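Here the complex is missing a single protein chain, while all its other protein chains stay put.
Labels for the chains are A, B and C, by order of writing; each one numbers its residues from 1.
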Amino acid sequence: MGDKRYSASELMAIMTAKEFRDWEVAFVGIGIPLVAGITAKRFHAPNLNIVYESGCIGPQKYRVDFNVGDSSAADGALCLTSEWRVFSDMQCGYYDVGVLGAAQVDKYGNLNTTAIFGGQDYQSPKVRLPGSGGGNDIGSNIGRVVVMLRLEPLRFVEKVDYLTTPGFLDGSPGARKKAGLLGSGPAAVVTDKALFRFDRQTREMYLDTIYPGVNIEEIKALVGWDLKIAPQLKTAPEPTDEELEAVRAADPANLIMGGAAARKSLAGLDEYIEITVKNSGK
Amino acid sequence: MGDKRYSASELMAIMTAKEFRDWEVAFVGIGIPLVAGITAKRFHAPNLNIVYESGCIGPQKYRVDFNVGDSSAADGALCLTSEWRVFSDMQCGYYDVGVLGAAQVDKYGNLNTTAIFGGQDYQSPKVRLPGSGGGNDIGSNIGRVVVMLRLEPLRFVEKVDYLTTPGFLDGSPGARKKAGLLGSGPAAVVTDKALFRFDRQTREMYLDTIYPGVNIEEIKALVGWDLKIAPQLKTAPEPTDEELEAVRAADPANLIMGGAAARKSLAGLDEYIEITVKNSGK
Amino acid sequence: MTDRNNANKQMSLKDAVRKYVTDGCSITFGGFIGRDCVAAAHEIIRQGIKNLTVIDDSKTDVMDLLVGAGAVKRWEGAYLGYGAIGLAPNIRRSVEKGVPLKIELEDWSNAGISMRFLAGSLNVPFMPTRSMLGTDIVKYNQRIKLIEDPYEGATVALVPAAHPDVAVIHVQRADVMGNAQVWGFTGNDENKARAARHTIITCEEIVSTEEIRRRGNMTLIPFYCVDAVVQVPYGCHPQSCYGYYAYDVLFCGEYHESAKDRDNFLRWLDRYVLGAADHLAYCEKVGWDRLQKLMGLERRFNRIPG
Partner (left out) sequence: MTDRNNANKQMSLKDAVRKYVTDGCSITFGGFIGRDCVAAAHEIIRQGIKNLTVIDDSKTDVMDLLVGAGAVKRWEGAYLGYGAIGLAPNIRRSVEKGVPLKIELEDWSNAGISMRFLAGSLNVPFMPTRSMLGTDIVKYNQRIKLIEDPYEGATVALVPAAHPDVAVIHVQRADVMGNAQVWGFTGNDENKARAARHTIITCEEIVSTEEIRRRGNMTLIPFYCVDAVVQVPYGCHPQSCYGYYAYDVLFCGEYHESAKDRDNFLRWLDRYVLGAADHLAYCEKVGWDRLQKLMGLERRFNRIPG
């Protein structure tokens, strides 16, 4: 990862892009998941349709979205409708794949996006996070869920402080079904160092694919339980120039990948508009 | 009623029109109730807005509707939406007044539009009627309900064969509330011979207004219970020429009021189109 | 659940009906007396499909035809009347006399059955409603359950989700991918398309996907709810189609007169349905000039942009 050809965020976007299939309908949050979706459309999934929780179905991606309700999320959409309708369509099983971020994940793929207690409690936590948003709903109802988060200390934990979004719950056989959940649970956890999947029997997360230049011990040290390794551990290929180009084209002002630093490096609104219009082809 | 100045249907439409107030929202079925609504708009309720169960709110009435889903029901509407939404808006209490037809009514204003058993039963009745349609919902949820039907033998009965639409149920105190119903029940029953209302205490239907040229005995003979008479029985005024003109303008080809006979008297589609266009001012 | 999404779901009416409407299946139709799926009902009759369970709100015209043709076993619905025209002759004959065969009835109110489609479209097992309480609808229909609201204690009714095997919905415009746009009232169509296991869209016009994207707010039913797209111009006649053609009250009146007598009805059916190879032949029999006049009438009042 010391390689300066690409950033951690870019690598995560590229690895996530590979989880989409052509003609799928994807429920994708804002930020890197969206960049992954746009990247997939450039390669193996040109007919991927993206749905936003604000009520936008199948937009044309001329510009980047900064939030799910950005008017850009509606650009040239096939259908513009309501939030409650797209969540209900999710509950009907119309969406094939969902992508989710999280602050914490546990070994059964349960996610926390609500609060880091830090010895305190729900009403007064150490860190208040955004809450479920649509995350719980995606984890509850979508067939296949891809989780994206950085592999950093205290993020991969034995038990999440607050279980916002269901993975395989306590990992017991049929736990999701018993709880009344419809989706089949998390399919992959994409990080900046490796990709994890879940054992079909034990429902435990294991190391499936390691990224170039990363070693297993480095990963194990960051995971809060005794991590199992796939019998045939895969190594991810280096991102190609074409992939990196596609990821960067999907975020031309670097405001998604680059964050506050990128915002500050822009000369101002005029430059932002110029970049946006130029890249959109409009 | 032997007076040839107006028909029974015309008189019913004019009497019903008086039940609407300006700026009310009225949930009105097709046929004579609609003619009544249009007539009211010409006089004391110019800002009456009509809602159809197909999902049309506040149309401009250029042409007559033959059913609730006739595209004419949508002409220049303020809002075009769904059936389930307008029924839900009804359940919210947004509609002030509803107008209903029926085959049978009982002394507590309960209506039957489902079946005349005639000694037989629900699955094999003597006469199968249309069923509830939106009638039950209007009777359940709208603040003020006006019922329209002809005062004919076997229509005003002690107990309806099948209770499709709730009036005051068994007439006991708070019967509607106990059942879970929201609306306040029927306010008037408009017929071709008289207008009936309901006692606030006993919830029993009584004779409120008699039409010109009709006598009480004639009415009592057609009602299947011992009908009470208002202490101050009113007599309806004769319809004015203006009222009759308005009613007829609302049904220019006479296809609502005149039925099959009027259809047959038309030369054909061309004449119907000509009358419709001419009357619409379009 | 719909079949896998793909670039082109267009097929002929014959093929769509053959593929999705099978003997003994349950079915619902879009529209609300206006925008009815008349052409699809004719094709179902032509293919001799039987034992249908029709789950619907107010769909008299289509139902009277299907019942008269002996295609229906059971009805779950709210209304079977002809508005200003009268009662439904074939339905009366079936229920009162068992001719040509007796249909089972399950009565709901329009709001009640609407909530069944809403529940189906949300994939929840039931919906609460304040309709039908205190009446014989509840007495004769055991699937309406009265419960005490666990939050505030009043009585409410529960109605179960409807999940018909197939929904047929006629719209003004659709693309071959399956995005369906509707102008005018929308009935329960958005919910029926989602509640059903398979959805056939019939439409006046096929438009490009680019055209769909110009007015995304008009897409009532997105592609992923749709299995088949069929172009059937004048597919609602004699009913109206908002922005396309007006209600043919005289044709409808003539049908109603014919249908009062069983033999006359069968003659009507022979002439317009069984004796017409397809919807094009039906239009021919109705008369293209007549259809054009109905279009001219409608467009004086309602025009769809673009």
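By our rule, contacts are C-beta pairs under 8 Å (C-beta built on N, C-alpha and C of every residue); 3 or more make two chains touch, one makes a residue touch a chain.
What you see is a predicted model, and the numbers here were worked out from it, not measured in a lab.
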{"item": "Option from B:Ile57, B:Val97, B:Leu244 or B:Leu266 whose C-beta touches the chain left out", "value": "B:Ile57"}
{"item": "Omitted-chain contact residue, chosen from A:Thr81, A:Gln104, A:Thr191 or A:Thr209", "value": "A:Thr81"}
{"item": "Where the missing chain touches chain B, by residue", "value": "23-25, 47, 49, 56-58, 60, 74, 76-81, 85, 88-89, 91-94, 182"}
{"item": "Interface residues of chain C (partner: the chain not displayed)", "value": "123-130, 145, 147, 149-152, 154, 156, 158, 160-161, 182-184, 217-218, 305"}
{"item": "Touching residues (missing chain, whole complex) on chain A", "value": "30-31, 52-56, 62-63, 66-76, 80-84, 87-88, 90-91, 114, 122-137, 140-141, 162-166, 169, 175-176, 178-182, 255-256, 259-260, 263, 266, 268-270, 272-273, 276-277, 280, 282"}
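Heads up, the rule we're going with is that only the chains that are shown with their structure count from here on.
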{"item": "Arrangement of touching chains [line / ring / star / complete / other]", "value": "line"}
{"item": "Chain separated most widely from chain C, comparing mean CA positions", "value": "A"}
{"item": "Mean-CA-position distance for chain C and chain A (Å)", "value": "41"}
{"item": "Separation of mean Cα positions, chain B and chain A [Å, integer]", "value": "57"}
{"item": "Distance between the centres, which are taken as Cα means, of chain C and chain B, whole angstrom", "value": "26"}
{"item": "Per-residue overlap in chain B, given as positions that touch at least 2 other chains", "value": "none"}
{"item": "Junction residues of chain C - those touching two or more other chains", "value": "190"}
